[in-house]
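For chain A:
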Amino acid sequence: MTDLSKDRLLELYRQMVLIRRFEEKAAEAYTAGKIGGFLHLYIGEEAIAVGACAAMRPDDHLLTAYRDHGWAIARGLDPKRVMAEMYGKATGVVGGKGGSMHMASAAHRYWGGHAIVGGHLPLAAGVGLASVYKGIDEAVVCSFGEGSTNIGYFHESVNLAAVWKLPVVFLVENNQYGMGTAVERASAVKRIAQKGRAYDIAYKTIDGQNVLEVYEATKEALHHARTKGPYLLEAVTYRYSGHSMGDPERYRSKAEIDSWRANDPIFRFRDWLYSHRLIDDATVDAISDSVEEEIAEIMRFAEESPEPPDEALWEHIYVNPQEHR
Partner candidate 1 sequence: MAEIITMPKLGFDMAEGKLEEWVKKVGDTVAEGDVLAIIETDKASVEVTSFHSGVLHRLLVSPGDIVPVGSPIAVIGAPGEAIDLAALGLKVEGEAEAAAPAKPVKPAPEKAKPEPTPAAAPAAPPPARILASPVALRMAAELGIDLSAVRGSGPDGRIIKRDIEAYLREREKQPVKPAPPPPPVPVPAMPPTLEGIEGYRAEPLTAIRKTIARRMVESKQQVPHFYLTISVDMAAAMALRKQINAVLPDENKVSVNDLVIKAAALALRKHPALNASFAGDEIRYHDQINIGMAVARETGLLTVVIKDCDKKSLAQIAHDARTVVARAREGRMQLEDMTGGTFTVSNLGMFDVEHFIAIINPPQAAILAVGAVQQVPVVDADGQIVVGTRMKLTLSADHRVTDGAEAAVFMQDLRKILEEPIRLLV
Partner candidate 2 sequence: MARLTMREAISMALREEMERDDRVFLMGEEIGVWGGTYAVTRGFLDQFGERRVRDTPIAEGVIVGAAIGAAMVGLRPVAEIMTINFAFLAMDMIVNHAAKMHYMFNGEIKVPLVIRTVGGGGRQLAATHSQTPDVVFAHFPGIKVVAPGTPADAKGLLKAAIRDEDPVFFIENALLYQVRGEVPEDEDFLVPIGVSDVKREGKDVTIVSYSRMLQTSLQAAERLAKEGIDAEVIDLRTLRPIDTRAVINSVHKTNRMVIVEEGWRAYGVGAEIAARVYELAFDHLDAPIRRVAQAEVPLPYNRRLEQMALPQVEDVVHAVKDVLYLNE
């Protein structure tokens, strides 16, 4: 059924729980005014980041959109520093200069959460180009919402990746809405994966609420990317929260949300673990307790971390700032 060990599977479960709790605490901190700007929560979509990152090699590359906290944690960034980034603290993953939408870590080959819709797709093509240029098989996972597939960048990037056979997995997180606009109201093609046909590349639609399916599909897509070229993978999912904090959510019903909650990725995975006798109540409780402990530590770290120094304002505008302005 899966090549993942029990420990690895339990680790994926724990990650999903951690991301869920992390996002709930983020919402709370946002409401309390501790987090500024926009806050886009990943609740309901945890299986995709966790499953996809599990399939990636450490030397592969990741670029995502701005709903990126879950991705950052799944890719292995320190959750304390992810929360501290949202708090705008010096200890944040990018020193408090990016905020919620702009997590990144060169060490994790996570080349950023990007907040211009579709803007990171050309970049992902370029990262893939570098692998081809260098003659190495590092591949790229580039995740984005289905709304991005209507923008020019999607077509330019997928086309170039196809022409140059770049090792890029274009991973669509189809959560049904681009902000408040339902997919069928915005895209002529409802089954997003079919857009791969236009560029004659491999494509597939999967259940994004099933972490193991995401894992397996991403693994396959990455292999394809390394050997043959780009792959368009559509993971169907749902976000329980609004687009961002403060979304009035006039575009959907409570009943719709509830129907998706019945298909919750964490519960489904837990049930799967139970059914395969890989988990028991004690383990579930232990994981829950350890997550709560970690969350407490994450929030304490974010709260107590120092503000960036004033000098930070002038740092990193350029690698080589010219002396004379």
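Behind the choice of candidates: all candidates are chains of the complex that A comes from, given by their letters.
By our rule, a residue touches a chain if its C-beta (ideal position, glycine included) is under 8 Å from a C-beta of that chain, and two chains touch if they have at least 3 such contacts; residues count from 1.
Every value quoted in this text rests on a predicted model; they were computed, and no experiment measured them.
Put simply, of 1 or 2, the chain that touches chain A in this complex is 2. Residues of chain A touching candidate 2 in their complex: 61, 63, 93-98, 102, 104-106, 111-112, 114, 116, 119-130, 133-134, 152-153, 156-157, 159-160, 163-164, 312, 315-325.
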